[in-house]
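These notes concern the structure reproduced below.
We show some of the complex, not the whole, and keep each chain where it was.
By written order: A and B. Residues from 1 in each chain.
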Amino acid sequence: MDKQSSALAVTVAGVTFRNPVIAASGTFGFGREYAKVFDLSGLGGIALKGMTLKSRSGNPSPRVAETPSGMLNCIGLQNPGVEYFLKNELPFLQKQGTRLISNIAGDAPEDYAALAARLDGEPVDMLELNISCPNVKTGGMAFGVTCEGAAEVTRAVRAATKKPLCVKLSPNVTDIASIAQAVEDAGADALSLINTLLGMRIDIRTRRPILSNNVGGLSGPAVFPVALRCVWQVAKAVRIPVIGMGGIATWEDAVQMFLAGASAVQVGTATFTDPYAMLAIRDGLADYLETEHIAHISELTGQIRPN
Amino acid sequence: MTISALPCPVLSRENIAAGVYDVWLSAPQAEQAKPGQFVGVRCEGFTLRRPVSICEIDRARGRLRLIFEERGEGTRWMTSVRVGETMDLLAPLGNGFNLGDAGRAAVFVGGGIGVPPLLEAAKPFAGHADAILGFRSKPNVILKADFERFGAHVTVVTQDGTEGETGVVTPPLEKRLDSAPCGVIFACGPRPMLAAVAGVAEARGIPCFVSMEARMACGVGACLSCAIPVKVGNEVQNWHVCKNGPVFDAARIVW
């Protein structure tokens, strides 16, 4: 906790996180499990598992596969639905002393809006619109790959909530910057990126794709260069803050994300390899600021010096 | 219960069967570990930890015994770790076996690399434990002497008959159940074997608990990777091998 000096506190879309290291949605459930591994108050925040209005059972197993320096997943938004969450998960989460970001998904803009409205009076700090999940048949990534789709969902949710609104972008697009701009224009307060890259792996013995859904989302260090490029392109194109993620595993990776334009970072897959990765990244950032005599982490944001 | 990830020094290491290694590690997590739980082994160069069952627990000295078979690249790395080097273990994971009354007669049915997790579970049953252990062939047989050391009556079965009885585990299981009462069955091994054992148990109305496998990412229940369909009343729900299991009431499994 000593390393969590005020130098690390960041404010994104009006929400102050005690440090800029946030658990990425879907890799940290509703926090309960990792609370057995470390004190959750050590995190800047938690982006909660992607949630829908009604419960969903997700895809069959296998839902994960290992890849070089990464992994594929096709969980498919399994979640207990918002009412269960509010009754059984949120009370526990509220006591953990960290910021809560509700990651929300749906089949149609109205679903997103209804979910956002339902959460409006509840003690979550921010909404993260998941329009980039590659693992569901309807909705999900479908909205995230066109400017119109992304803007439409954003507008619908914007009208339904007063909460700070972050939109999570897909890297599986030709021009992520223009989608970012469309979302900004539609009223988003912040952007988070990247969600996973669409990938595949085949078991040559059975000739079947390893994942039950055939394809899945690639995450982990393998995607870091793509994520960094996306954050840089988007940060240059918009005025709202960007939360960077995708393959971050070390504090050096996080520093690159800040330099490219991120105001905070999310960490997902690295937690599976090392459950303390986020704490090590946080402490590494604190040490780095001290060694480099940088007063505050936000001084790094966007300080890349392009060639 | 708390879970921790720690580099655990390898204290001993033995190649006990074709491609199978038997290691004792110094692991403070042993203090909280229960039979049937597992660990997540961080393998150098890999993103995902490999799940390995706890074979024996030495709580007093803070040690865990793991037995693993080289199957792919991750387990190959594990076989390369020498005495004095460390393995980073995330442990203890899962719920393990609910042993219940160890005064009951219990039958432990293991297949291949599914045998190890049964050993610690069999300990408290001592004299009234039967272990029916199936393997491909003689060079694959493991842990017979260990079960006997803890007082279990062991029947070895090999598919090719090179050691013990010939065939699969179900005939000796039925024979055992025919000949004496049995309060509970614990099983671990390949899915078809578990399904067969569950069938036998169901037919006779004997409680049966099986240890299941699934591909995992987090190992703690957060990522929802390791779903298996489980019967809950009239419904089928996704439960998670790492959190709700790996041991399940066989009656709940959708085989």
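Convention: a contact is a pair of C-beta atoms (placed from the backbone, for glycine too) under 8 Å apart; a residue touches a chain by one contact, two chains touch by 3 or more.
Nothing here was measured: the structure is a model prediction, and the numbers come from that model.
Overall stoichiometry of the protein chains across this structure file: A x2, B x2.
Everything that follows uses one rule, which is that only the chains that are shown with their structure count from here on.
Look at where the CA atoms of chain A average out and do the same for chain B: the two points lie 36 Å apart. Interface residues of chain A, counted against chain B in their complex, comprise 26-29, 32-34, 36-37, 49, 57-58, 60-67, 69-71, 73, 75, 78, 220-221, 269, 271-276. Listing the residues of chain B that touch chain A in their complex gives 1-5, 42, 46-49, 74, 88, 90, 214-229, 237-238, 243.
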